[in-house]
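The structure is given below, and queries will be raised subsequently.
Here the complex is missing a single protein chain, while all its other protein chains stay put.
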Amino acid sequence: MQFKGQTLSVVGSTHHAPIGFRLALIQAAAILNTMAEHPGRPILLLIDTQGQQLRRRDELLGINRAMAHLGLCIDLARRRGHRVLGLVYDQALSGGFITSGLIADACDALPEAEIRVMRIPAMARVTKLSEDLLNELSLSNPVFAPGVENYVAMGGIRKLWQGELAIALSEALAHAPVHDQRAQLGQERGGRLLAAQVIQRVLDAA
Amino acid sequence: MSQNIRLSYAECSARERVSHLLDPGSWHEWLPPSERVSSPHLAQLGVPAAFDDGVVIGRARLAGRPVFIAAQEGEFMGGGVGEVHGAKLVGLLKRARLAPPTERPDAVLLLAESGGVRLHEANAGLIAVSEVMRALLDVRAAGIPVLVLIGGSNGCFGGMGIVARCADHIVMSDLGRLAMSGPEVIEATYGVDEYDSRDRALVWRTSGGKHRWLSGDCDTLVEDDVAAFRRAAIAALDRPKPLDLPSLQAEHQLLSARLKLLPEAKHEIEGDEATLLWSRLGYADAAGDAPPSPEPRSVRWTGENWPRPCSARRTAFKKTATSCAARCSSKARP
Partner (left out) sequence: MKQIPAGLEALDYRFAGKTQLGAFAPVLVGVVGSGNLEVLLEPAAGHHCEIHIETSARGFGAIWQAVASDFHRRHDLAGVRVSINDMGATPAVVSLRLDQAVSELLP
């Protein structure tokens, strides 16, 4: 896509796509192509996914490896000087997000977007916590609530895009960090108070 | 030094694995249990904390070489990664990358046993896993290899299944499992015909160590023995994998080729998909039994007579398919 005189590569998913082995490879191919053909070109990852494809066939093929491959491609692009920005514009779940938006230089979101780890019925089954309790926690507790403002508070999302999208994109391209500052952000914003402290404690430990 | 008694890696706790894997007396723990660096999120759910939040980190020596090590405790919250657990891993990885020459490790070892994101900490866990991934890749970019050992009964799933594949080298036992989604979640979503989570043999054909070794998703396969894991880790210390454009392009070719090996439509597949995939990868006789549940068993193989990892499968596996299959079928039954 053309934006203010520069070309961006746009890679992503739409319609709450499940990310399976095949789609992870398709996205990785786009990143590899950008690195090979267009050194330095910024990459915008547009995210709307229901998470990883939940099929035995994908597991057999090694979907975790395909997703790691996508993540490694994005990470290499960053190290080779491509700015990589994620934007969650509708929903993002877990595996569909970890090796896309969450491994970019930074991930922003539209205000109405939602990010989840798992849908509540499945979560209730796995954790043996009641759906009622999880639903209640999802309303009030930032650790459970899916609204992106919680991810902003925890440092996982850098910024919400409000107002003019073009202005937001310009700002993101200009200001997204190169190093992982999310633990620091989470502490500054008050949503994740321990991560940065614990990291520092490990660095300082005798 | 020969060992007469096989010590099951699967049956050991994280701390036991660390103490038996590394050179005796070399282990130094950071943020030990007495410091009570534990989760602030569990009490509200009526779940007790663990003093070390389910992960042990520190430095040690392996065959005299300095290493940093992290070991996840699978019995605590399924080894799930929460805010503090994740931060301990990130801190360890960051310390490795920033270490001055006097402290720089020759490798970082991750003894992974995890369901992935700790659901009790949901959002905090998801962000934490992603921070671990980035920190791991920073370590590799700094020239320090990362080795992952997988052999616990909980396997290595979810976000940690992705993290594992970000490392230089994976050692698995046939008891170990490496995947993204667990069989129960898939069954709950698409039914028992899609994935019967109680069919142990099916689960291991799909995600177990032997399958991952045959498909190339793990680099070394060992039996369920701490000494075997130790030997494999030592052998992997000087085998970092490059992280550059040509190597990612080669990986892309490999994965694209693999995708073509399995027909998309189920009705085109006769019999079991795993055995079909193995045969198309060049292993005609690999059988797909489940390994026995972790319990003491008589030693069938020792480290000395265990076949070496088949490097031939990476290149001309078609040529060596017969000899590979012969070796693998002798290994196929536990």
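For reference, chains read A and B in written order, and residue numbers begin at 1 within each chain.
The rule we apply is simple: contacts are C-beta pairs under 8 Å (C-beta built on N, C-alpha and C of every residue); 3 or more make two chains touch, one makes a residue touch a chain.
These figures come from a predicted structure and were not determined experimentally.
K.L.:
Relative to the complete complex, which of the depicted chains are touched by the chain excluded from display?
P.N.:
When the entire complex is considered, the left-out chain reaches B.
K.L.:
In terms of residues, what is the contact footprint of the unshown chain on subunit B?
P.N.:
Given the touch definition above, subunit B has residues 13, 15, 32-34, 43-52, 54, 73, 75-76 touching the missing chain.
Everything that follows uses one rule, which is that only the chains that are shown with their structure count from here on.
K.L.:
Measure off the straight-line distance from the CA centroid of subunit A to the CA centroid of subunit B, and report it in whole Å.
P.N.:
That pair's centroid distance is 24 Å.
K.L.:
Quick check: in the complex, which residue numbers of subunit A touch subunit B?
P.N.:
That would be residues 21-22, 25, 28-29, 32, 35-36, 52, 54-69, 71-73, 75-76, 79-80, 94-95, 97-99, 102-103, 115-118, 122-123, 125-127, 129, 133, 141-145, 150-151, 154-156, 180, 182-183, 186, 192-203, 205 of subunit A.
K.L.:
Per the contact definition, I'd like the list of subunit B residues that touch subunit A in the complex.
P.N.:
30-31, 37, 40-41, 44-45, 57, 83-84, 86-88, 90-92, 94-95, 98, 117, 119-131, 133-135, 137-138, 141, 158-159, 161-166, 178-181, 183-186, 188-190, 194-195, 205-207, 211-212, 215, 217, 243-245, 248-249, 251-252, 255-256, 258-259, 262, 273-274, 277
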